[in-house]
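Report on the structure given below.
Missing here: one protein chain of the complex. Every other protein chain is in place.
Order as written gives the chain letters A and B; numbering starts at 1 within each chain.
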Amino acid sequence: MSGGYKQQPGGGGNETRKDGKRVAGKQSFSPPGSGGSKPEMSPRDLDFIPETVGGKEKQPAGSHIHDRARTGTTVGKRTTLVDANAKVTGQAWYGDDVRLPNAIIGRIVRSPHHYAKVKSVDTSKAEKLPGVLAVATGDDAPNSFGVLPVTKDEHAMAVEKVRHVGDLVACVAAIDEATAREAVSLIEVEYEVLDSIHDMKKGLEDVDEPIHWRGKYHVGTTNVQKRVFQEFGDRSMVENPNASYHGKWKFMGVNHGFTEPHAVVAHWDSNGRLQLYTPQQVPHYAHRALATVLDVPMHQVNVIRTFVGGGFGGKSDPFPHEMCAAILSRKSGRPVRITFDREEVFWVNRGRHPSHIEVQMYADEEARISGFDIDALIDGGGFASFGHVTSYYNGVLATAPYELGSFHYTGARVWTNKPASGAMRGHGAVNTRCAVEVGLDDMSEQLQVDPIDLRLANLLPPHSRTISGFRITSNGMRQALQRVREGSDWDNKFRKLPLGKGIGIGCGFFISGSGLPIHWDPNKFPHATVHIQIDMDGGVTVHTGAADIGQGSTTAVAQVVAEVLALPIEMIHVRSHESDTSPVDLGSYSSRVTFMNANAAIRAALEIKEKILNAAWDALGYHPDTLVLNDRRIYYKHDPAIGMSYLQALHKAQEDKGALIASGAYRSPPMGGVHKGAAAGLAPAYSFSAYVAEVDVDIETGLIKCTDVWAAHDCGKALNPMAVEGQIIGSCHMGLGQVLSEQMVYGRTGHLQNPNLLEYKIPSVHEMPNVTPIIIESCDPEGPFGAKEAGEGPLLPILPAVVNAVYDAIGIRVNDLPLTPDKVWAAIAKKMKLEGIDDPADLPVPRLDFSELQSKLVARAAEHETRDKRRQKSEDTDAYVNGVLFGFDPNVPLEDQVEGWMSSDKPTPEQLAELGLAGTAWLKEEQRNMGGGN
Amino acid sequence: MLMPPFELHRPSTVEEACAMAASLIESGQEFDWIAGGTDLIPNYKWHINTKPHVISLARIEGVSTISMNEIGCMARLHDIAEGGNAHPLISEAASKVASSLIRRHATLGGNLCLDTRCFWYNQAEEWRSSIDWCHKCDCGTGSDCRVIPNQNTLCVATYQGDLAPNLMVLNATVHLIGPKGARSVLLHDFYQLDGMTRNILEPGEFMLKITLPDDVADWTGSYRKLRVRESWDFPEAGAAAAWKKGDRGTLRVATTALESIPRRHDEEVASANGDVKAICDAIYKSTKPVNNTALPPRYRRNMIKVLVKRACEE
Partner (left out) sequence: MVGEEHVSMIPAAPSEVWSAEVNGQSQEVLAPSNAILLDVLRDKAGCLGVKRGCDMGTCGCCTVLIDGEPRLSCLTMAQDASGCEITTVEGLADGAHLAPIQQCFADHGGSQCGFCTPGFLITSQALLTKNPNPSDKEIACAIEGNLCRCTGYQQIIESIQAAASIHRGESELANPASDAHPDPHPSGPEEPTMPPGHAR
């Protein structure tokens, strides 16, 4: 590489800078025994040590079990990502940057049909083309795979059928890209075109040729992949409501839009092991799927995660092109690289499901939320992907942060002949959350109360259970609402702004790691394992399988290890790229990495710390409890002059043993109910967020400009506030795209019309509002140093906040996302017609006159605030379950107190008659009940 | 994405370029011109109407003048927007094109000769094969139009350039040159239906420069562009208006991104007797956008009323 970046030690020679500073290239660390440049001891940074262990860090949410492990080193400090230098110098290696000697180029033959039987594939012409080194088809890899063990419905290349335009049919590898592309065009495929399905509603109907066949579990002969029915609470409460909301929502599908297209390099090494380089969020599942598809044991595959140029859920499935590269490489004996064009990224998709969501919500005379009825029909596209889970998340993740009288959810995911939907940031929760939060806004309007006060008076407290049985631990929802209200000057703006300007509120609730490790059951493997090794040089090598996708998980791991061992973060070296050296980690999805992986890392680091302190005990004679671990020095608490250096203690600890090693693991505690689907949505902790958004609406064109956002997110404890703020602002950007401009447009013929970054409209810098990130620290009792997730939850509130702000601005609710200007304009035109006005400047703007309920809500919220504070600090440890607000005793099962309190996972025959759109999936019998299906 | 094979020619004078064009025409070889490349290169990567030869105008000297009365074909939009030498209306329009990075490449000539766009057409080869191609790039299959099926004569792809309406309302003249010599026409006579014909350029001809009338500095106006994002996006509809300072009777209006060509609306303006609302209504009636861009045609058509009204605001 020419003239590039040279920061290798020694690279600077004897140069000095103009300002007299020593040049880079000087090693930052003195070799053992060298004396160093600051021999005196610097004090610990007391500002970053909790009050409970003698520091100055305020702990409004109480103490934490990890307080004793804090050393004031990095936790809570703005920390540069440990891989930032690689990224700013161009040295970070992404998928397409892996260049192996003799590598050849792979390309994929894709279906031009929405749905067809593959009758024959003739590869002979391609094989004869000079330069073509391998060709493969579905016959080369008959084993199926899928990210979830219950729905393995994918193949490397089409076996029998193609299911959407762009589905894989065959692949070729050739000496260069031109030859590979040419060879693709020479492969002749004979198809028998089948009737395709594009409208998800049609997926509920019986058809001759369902897109997949699930045997005895198949629902009728429909394209229903998964159906869910859940009901909790007392349904009679929703009768005679004081206010109610009924909204039919339509959400277009959105794509992750990461900047790095998928790319993979496969190489069978000289020992016949597969080395597969791929930008994966979840290398372990890819590892499993590769072994299955290629028919080799897992230990013969090494999955090497490259840097990941953005994931957001879009790089978390095992992908067929990864299999293709491995197959082509095995056939040709050469490393094979496959890099996607942008439209291929859209064809592999896995973006957010297009959805039809119907929400009915009810409030009683005291403005308590007496019921949520949610019906979500989601469009899964051609494959299952994560859809089994998404089907649940669309409902169950709406069961908090509010206390509910009853909850009723019907969901269905159908296959259609589109690129598969899957997991995307805010997985499954985003669309329903938007509908529900807008519903609350609407009900507060009917009740003539402030929507923030309505929320504040209906929140579940910390340490409580939701109506579906989720265990809430820390809960910063209330502070989040209060802080955004304050920051945005809400009380002086809401319902008071002129026509065209509006302000709106939205909240979010999300899992911090999914409680059930999907591939594990029934084995009791941990969710995350971290190995730490320290050799005599004193540097700490951390082995983890956690996949850094830009969110900073590697930095988080380095930080917690540095914190426990009181070492500069530069002494922590995280090795996370190879499955050969990394202990298994479930990957970067469900916002699990910080919580689970950092917890595992803390455990491993504590074990190391114990070994070092024991050595110091040996040498100094003071019990470890009385020793303080400071920056590379260990000393006696009551007399800092008595002590030894970290290296001395380390070398002592290494006597007869050599390098110190430790392993730490995390497994979530047993949680949750026993009903069908009880595991979906279970998490060891949950994050909470509240946003206020301000918008300008051009009443003549319908163009919406979001100008300001106050974004409060409860992440438990910000290990790295800079990264948390980055996640909040970034989530805002992505959510704003979904609410204002982004959509996967399927045209008249069912083709995806905008598979490129010009027509798929991700907001530019000009569309970004001024975001004020507000970090709420509720100090989760089980989180690493109190931390919870910050990567996905912050996306949720921006959608409803904007929709509500638009209503505040123009008095119109549009239930069809994204709110592109044409839709808003059409809604304005409709309203003008309805109101009989000619000039949009005469549109009525909503105004608010408080009813007497308002003061009741304020009083109730104030009481709850006291309650919550006591519970948060464990001054009040009484049980609290959803229902207490309605007067029930938390210590007696609700079923025993309330007649009609139920928990059910199947509709009763009477209910079948009144089901929503997705609910109609329950009208069909499964094949096994019809005596069919094999 | 890899470019399909073609031979790139890089003449260094206008004469050389014309001679190259002439010799390619003589030998029956097809070719395209390339200026900034922001339009042609993505289309070529997608294998859209590629030719075996491409003649680049990048090396030709003296064709990037920017002054009040003349702009050369290779003047970069960035320089037109930021240089301070062009007419303010032209700078304003240029500053609204695509993104700051694209404007560093894009040229006046390229923007005026922009290929018409359509979401059935601006797609990768594999994608277009899945719809069995379309009329504008039928790959020899005789495919139908995908926007308006069952008509096989016209292409309704949309012209989405920003500069054209602005130059039209300032009465710009385009100067063309080719193997058969030079000629000049008013810009509003330069465009020609339909989405495939696009303009009056003859084989081998290219646009050398535009000139503006001597009194253009006395004219003022504005350009309104409808787009979802303030960066990257082509206009979904655009309206330019200009008038001689202090004389609203001279008002001229032109629109873009509604049809296969940008149009100046002299008749509509004349019929309205200076009433802006009447102008808006008349233009609304005379335009018929189709469904081939990001926003629906009904909306774009309605918006032209708002855009024209705003462009005419003093």
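We take it that a contact is a pair of C-beta atoms (placed from the backbone, for glycine too) under 8 Å apart; a residue touches a chain by one contact, two chains touch by 3 or more.
Everything numeric in this text was worked out from a predicted model, so none of it was measured.
J.: Determine which one of A:628, A:729 or A:915 touches the chain that has been left out.
T.: A:729
J.: Just name the one of A:257, A:320, A:439 or A:818 that touches the chain not displayed here.
T.: Candidates A:257, A:320, A:439 or A:818; residue touching the omitted chain: A:257.
J.: Which of these touches the unseen chain: A:94, A:392 or A:880?
T.: For the chain that is not drawn, the touching residue is A:94.
J.: Among A:766, A:833, A:906 or A:928, which residue is in touch with the absent chain?
T.: Checking the options A:766, A:833, A:906 or A:928, the one contacting the hidden chain is A:766.
J.: Specify the residue from the set B:119, B:159, B:191 or B:232 that touches the hidden chain.
T.: From the options B:119, B:159, B:191 or B:232, the contact with the absent chain belongs to B:232.
J.: Considering the whole complex rather than only what is displayed, give the residues of chain B touching the chain that is not shown.
T.: Output for chain B: 1-8, 10, 34, 36-38, 41-42, 45, 47, 50, 54, 56, 58-59, 98-102, 104-105, 125-126, 129, 133, 139-141, 230-232.
J.: Quickly run down the residues of chain A that touch the omitted chain.
T.: 1-7, 11-12, 15, 17, 19, 21-26, 28-30, 32-42, 80-81, 83-94, 96-97, 99, 112, 177-179, 181-182, 184-186, 188, 256-261, 307-312, 339, 341-342, 549-552, 568, 570-571, 617-622, 630-633, 636, 639, 641-648, 651, 722-723, 725-726, 729-734, 756-758, 762, 764-766, 768, 770-771
Simple rule for what comes next: only the chains that are shown with their structure count from here on.
J.: I'd like to verify one number: the distance from the centre of chain A to the centre of chain B, where each centre is the average of its C-alpha atoms, in whole angstrom.
T.: Roughly 43 Å, centre to centre.
J.: Which residues of chain A touch chain B in the complex?
T.: 110-113, 165-166, 177-178, 181, 341, 343, 700-701, 703, 740-741, 747, 749, 751, 753-755, 758-759, 761, 763-767, 820-822, 825-826
J.: Which residues of chain B touch chain A in the complex?
T.: 1-2, 5, 99, 119, 123-124, 126-127, 129-131, 146, 226, 228-233, 294-296, 298-299, 302-303, 306
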